[in-house]
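One protein chain is absent from this view; the other protein chains keep their places.
The block that comes next holds chain A.
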Amino acid sequence: MSGVFVGMPAFPKNAAKAVQNSQLRFNLRKATHTIRGKRAAVVGELDDWAELRQAGKTIKDHTLRNLDRYLVELEEKVTAAGGVVHWARDAAEANRIVARLVKDTGETEVVKVKSMATMEIGLNEALAEEGIEAFETDLAELIVQLGDDFPSHILVPAIHRNRAEIRELFLKKMAGAPKDLTDEPRALAEAARLYLRKRFLEAKVAISGANFMIAETGTLVVLESEGNGRMCLTLPKTLISVVGIEKLLPTWQDLEVFLQLLPRSSTGERMNPYTSMWTGATEGQEFHLVLLDNGRTSVLADKVGRQALRCIRCSACLNVCPVYERAGGHAYGSVYPGPIGAILTPQLRGMDSELDRSLPYASSLCGACYEVCPVAIDIPSVLVDLRAKARHPRTERAGMAAAGWVFERSKRLAKAQRFGGRMRRLVPKRLPGPLSAWTDTRDMPEIPAESFRDWWIREGGTAGRRPAVPPDGNLPQESRKS
């Protein structure tokens, strides 16, 4: 994945900094709660949302299971319609292909419609190294680019900025911004529109991603809200689309489901404003499709983790996530922040870095993400599965082993409880070491003199039957078959 985030510290450290930033927290809270409310309203008005969600999940699972077949079908159809298909194993290969295609046109500037895949591979940076300048045309993406900033949200990459900050940025960095620019959204949009119009009219090459690719006809689909995508996809002579291999749908009929699921989950709209679809190239124009793997086939090989490939990048999970709301997108150190990022990034990049190992733990497992996911990705289950695969700190391993040992025999637990009961007056108000993380903001509970089980025994409570596990806690035999 993109090199822009390389070397970032682990999530808790990044998040701790973000939590202190009250302006950021205010911006994030306001924005996520607004979209959250809109989504809930438009999802709530559909009686068949649960069926749509199930259909979305089923179609994606079917496609992923038969990805080899559908990809070949797509390649045939795109080629027959006059397009050229390229296969890229990883980010470096994809960047090389795109840079070569742009150089072949003789151009040094390209316009871009917002694309997660090109951000994932760090395409803009790779093109810059080849002397090619890429202009982002999505308003929020433009704000991020002008500010030399990182995106912090999948749908609204500049969610961490408010309009006063954007006005200042435009005045400083955007050529031709009017001196009397106000921070009215209308005025800001107008200034950006004038700036971008020039780019659209001059550009000979455009780069896009795609929300969906339809195998049966070789058609690509882009959903956007500003019309900038329509400009990029139609005006320039050459169009290069970089698309992850999981974006495939077998048929147009399948698309019907997703054109309902995506806008309602994403922007909270009933229908998407600009939906562009194209098949191959028209005369006098060139179309290149770069199909990107970049770790996706290894995700597909994982029984639990593969459901992450169902993701349609709607960002509903970000907008309901209490952790994302406080930590912000940058803390995740990836172009995929929030709950989906926490399961996608460690799978795509591996868990070698401290940051990537910390991502599966960037969740309280509250389950809000799973509830809103339009393709029913069980994010908490994938998080827990990744946690089991992560390397654990030594002190934690020792603590967990000790707890496991105590819990393996009820007699040991009872002994530990009695010991705690005797020592209860000696427990300090502030705990030392890693446990201070608890007592820095919370009081310790009072440790009772007597545990529940000792009360039960003292009261003469009867178990009433011979238990399968005797009170000494020795399991008679392993009961699990698997």
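Assume contacts are C-beta pairs under 8 Å (C-beta built on N, C-alpha and C of every residue); 3 or more make two chains touch, one makes a residue touch a chain; residues count from 1.
Rule of thumb we're sticking to: contacts and distances are computed from a predicted model.
Novice: Among "2-oxoisovalerate dehydrogenase subunit alpha", "(Fe-S)-binding protein", "Acetate kinase" or "Peptide/nickel transport system permease protein", find the name that the UniProt record gives to the complex chain excluded from display.
Specialist: Options "2-oxoisovalerate dehydrogenase subunit alpha", "(Fe-S)-binding protein", "Acetate kinase" or "Peptide/nickel transport system permease protein" narrow down to "(Fe-S)-binding protein" for the missing chain.
Novice: Please identify which residue in A:Ala327, A:Leu348 or A:Ala376 touches the non-displayed chain.
Specialist: A:Ala327
Novice: One chain is left out of this view; which of A:Ala175, A:Ala388 or A:Leu426 touches it in the full complex?
Specialist: Touches the omitted chain: A:Ala388.
Novice: Among A:Asp47, A:Asp148, A:Glu283 or A:Asp440, choose the residue that contacts the chain missing from this document, as touch is defined above.
Specialist: That would be A:Asp440, which touches the missing chain.
Novice: Where does chain A touch the missing chain, residue by residue?
Specialist: Contacting residues on chain A, toward the hidden partner: 11-12, 15-16, 19, 25, 322-323, 326-327, 360-368, 370-371, 381, 384, 387-390, 392, 396, 400-401, 403-404, 406-410, 413, 416-417, 420, 434-435, 437-438, 440-445, 447-448, 450-453, 455-457, 461-465, 467-471, 473, 475-476, 478-482.
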